[in-house]
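Here the complex is missing a single protein chain, while all its other protein chains stay put.
Naming follows writing order (A, B and C), and every chain is counted from residue 1.
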Amino acid sequence: MNVVYFAWVRERIGLPQETVDTDAATVNDLIAELSAREERYAAAFADVSALRVALDQELSDFDAPLAGVREVAFFPPMTGG
Amino acid sequence: MNVVYFAWVRERIGLPQETVDTDAATVNDLIAELSAREERYAAAFADVSALRVALDQELSDFDAPLAGVREVAFFPPMTGG
Amino acid sequence: MSVRVQSEAFDTGAELNSFAQDRTDIGAVVSFTGVVRDTKGDLQEMLIEHYPGMTESAITKIAREAMQRWALADVLVIHRYGPLKPGEPIMMVATASAHRAAAFEAADFLMDYLKSRAPFWKKEVTHEGGSWVDAKDADEDALKRW
Partner (left out) sequence: MSVRVQSEAFDTGAELNSFAQDRTDIGAVVSFTGVVRDTKGDLQEMLIEHYPGMTESAITKIAREAMQRWALADVLVIHRYGPLKPGEPIMMVATASAHRAAAFEAADFLMDYLKSRAPFWKKEVTHEGGSWVDAKDADEDALKRW
């Protein structure tokens, strides 16, 4: 599964994207798995309310299932316009 | 007193402006005086609710006094923009 | 603040580009352009009559009120009179502000007031003759929003 990061999430984790081998059932499961991995992930995911997630480039929820998903993106609330 | 007309009021009366010697106390009095004068005035002023009036280039009311006013303008509701 | 009433055509894009140019204290620019619309495909020209003198003072008054009600960095109003062809710009307003809400609201306000309080009258000319555009109740009602 391709996992991509943007803005301060990218900076905190230290990379723009990575391939993750996971059996996580939901986004929340994936976050728990990554956070357990290293401190920089735990720091980035510390406050999930400050984050947004997109599955295959569509905004989604943290309890959404990951079955069939190829790309998960984590980022802060958008500030376009 | 200078009296000016715009849009279909001007067309109906047949002139863009004229000098009127009048002792009319209010706009309504002036309208009554002009309407009594000739049919084309009566036609133009037949439905006062379809008209607007400006005194010295400020929108005003039909019962406004004319004392000190130099220019009275009659026209239909505006359609700018 | 700039208010222009003119018979000459103007270049909407060029006006927008020079409006609030080189300012770094604004974040939002809104423009509105009114265009001669050929509703039935038979319009030869649109004649715009105005009340010289009152036009400028009425628009200036409306623009000043917008500047007072919203935190605007600048306001531009251009309105043409005389004969116009279908597709030609009749008028434009532009507003500049730090934030988008003020720029949008002020432009919307300016249009509502210009529509019903600036002394312009439109006449549509077709092969059949000319006919004065009626004011719409909706336009008068729109003023109650402000």
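The definition used in the following text is that contacts are C-beta pairs under 8 Å (C-beta built on N, C-alpha and C of every residue); 3 or more make two chains touch, one makes a residue touch a chain.
Note that this is a predicted model, so its numbers are computed, not measured.
Within the entire complex, contacts from the absent chain reach the displayed chains A, C.
Taking the whole complex into account, chain A touches the unshown chain at residues 4, 6-8, 10, 54, 57-59, 73, 75-81. Where chain C meets the chain that is not shown, the touching residues are 11-17, 22-39, 41, 43, 86-87, 98, 100-101, 103-104, 107-108, 111, 115, 142.
Definition applied: only the chains that are shown with their structure count from here on.
Per-chain CA centroids place chain A at a distance of 72 Å from chain B. Separating the centre of chain A from that of chain C, both taken as means of CA atoms, is a distance of 48 Å.
Separating the CA-averaged centres of chain B and chain C is a span of 26 Å.
Of all residues in chain C, none touches 2 or more other chains.
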